[in-house]
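Encoded as structure tokens, the structure appears first; notes follow it.
All protein chains but one are shown at their positions in the complex.
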Amino acid sequence: MKVIVQEGPFDPYQVTRDYEAQSLPVGKHGAVVTFVGTMRDFNDGHNVSAMFLEHYPGMTERHIEDVCQEAADKWDVIDALVLHRHGDISVSEPIVLVAVWSAHRAHAFDACRYIINYLKERAPFWKRESTAQGQRWVEHNTEDPGVNSQGTKQKSA
Amino acid sequence: MKVIVQEGPFDPYQVTRDYEAQSLPVGKHGAVVTFVGTMRDFNDGHNVSAMFLEHYPGMTERHIEDVCQEAADKWDVIDALVLHRHGDISVSEPIVLVAVWSAHRAHAFDACRYIINYLKERAPFWKRESTAQGQRWVEHNTEDPGVNSQGTKQKSA
Amino acid sequence: MNITVRYFANMRDRMGRAEDSVSLEGETVTVEELWRRVSPQQALPANVLIAVNMEYTDASRALKNGDEVAFFPPVTGG
Partner (left out) sequence: MNITVRYFANMRDRMGRAEDSVSLEGETVTVEELWRRVSPQQALPANVLIAVNMEYTDASRALKNGDEVAFFPPVTGG
């Protein structure tokens, strides 16, 4: 498992492909699930033109690693890769990648979703958005209703 | 939304990146979830050296498109891409890619998982594996317990 | 009426052919009756799937001229 916190843009698909080629045994995984979080040009009803992402070096990596280990304890995970940016981020750029390799797809889906949800809950990052009204710290993330409601599939309003 | 059924290998990550660059509006999606199913070198306790994937041209595409449309009706899906191979497949090669773009990660996860699960249930493909004991048709796919049990996260044995 | 019949995967192996073109007499002919015509010796396997014009259906489905009927085992893609 590998956790990277870096400044500057990255290509999540190239990173995933390269990591798989370098680190995964051949023919053992049957499923790969990736989540890529990208910067939208809107949030909470405001247009957002740019974002700065602050973090707590050291603590951030430690808590992402803990979350990955928890996922590997809960599900059959062959390998996992998390890459998260900090610093200045432009609209449409990827912010975070979570990739999980497993023999079975249900495990890959569950583990990937667990990692991104608990990363968002516990990893010390803070978003500061630039809008027409100036800069503002984002005060809370949206929750994944699928986690608290045990995977209900109702469309949220 | 786009559904491709093709013979011959593909790079799921390059396909996802290229499709996003060509087809997705900039800054509207905050989440991309991809599922890649790859060929393992084992199944049902046997070593598998190669696989042939038969399909029913026309019916296959139609049913994958129906599944994608159902997912878009249930969740907030900005776009979806499915690429599925047929013909001869070698160990570790990707068989299927499902990519879903959404404003919200819960929707992207749910829609992606729905598409791969119902594709596996309804799209007319048939796997014939080559093992040391000869060729055999695969008789059933493994189920995703998360679907029937509403997202339980118990580790299966 | 003229019906095209297609067999996939182990159903093709079992039939020894990929396709039949069948001419049937009668006002209403069901998939089950079609099966008896193409496979007089052997009943329709219990887990076989049936599609008419590429939509899933069952053996009681009534056919019309020009229909394409397919018989195949449970699907295993993905």
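To keep things simple, chains are lettered A, B and C as they appear, and every chain counts its residues starting from 1.
Here, a residue touches a chain if its C-beta (ideal position, glycine included) is under 8 Å from a C-beta of that chain, and two chains touch if they have at least 3 such contacts.
Bear in mind the structure is a predicted one, so any value in this text is a computation, not a measurement.
Chemist: Determine which of the presented chains are touched by the chain that is not presented, and list them.
Modeler: Within the full complex, the chain left out of view touches A.
Chemist: Quick one: which of A:R40, A:H84 or A:H107 touches the chain that's been left out?
Modeler: Considering all chains, including the one not shown, the answer is A:H84.
Chemist: Touching the left-out chain: which of A:V33, A:L53 or A:A71?
Modeler: The single option touching the absent chain is A:L53.
Chemist: From the list A:V32, A:I95 or A:A111, which touches the chain that is not on show?
Modeler: Considering the complete complex, A:I95 is the one touching the chain left out.
Chemist: When the complex is taken as a whole, what residues of chain A touch the one chain not shown?
Modeler: That gives, for chain A, the contact residues 37, 53-56, 58-60, 62-63, 84, 95-96, 116, 119-128, 137-141.
Keep this in mind: only the chains that are shown with their structure count from here on.
Chemist: Using mean CA coordinates as chain centres, what's the gap between chain A and chain B in Å?
Modeler: Distance between chain centres, rounded to whole Å: 21 Å.
Chemist: Can you work out the whole-Å distance between the CA centroids of chain A and chain C?
Modeler: That gives a centre separation of 48 Å.
Chemist: Quick one: chain B and chain C, Cα centre-to-centre, how many Å?
Modeler: Centre separation, chain B to chain C: 27 Å.
Chemist: Scan chain B for residues touching two or more other chains and write them down.
Modeler: Only 37, 116 qualify.
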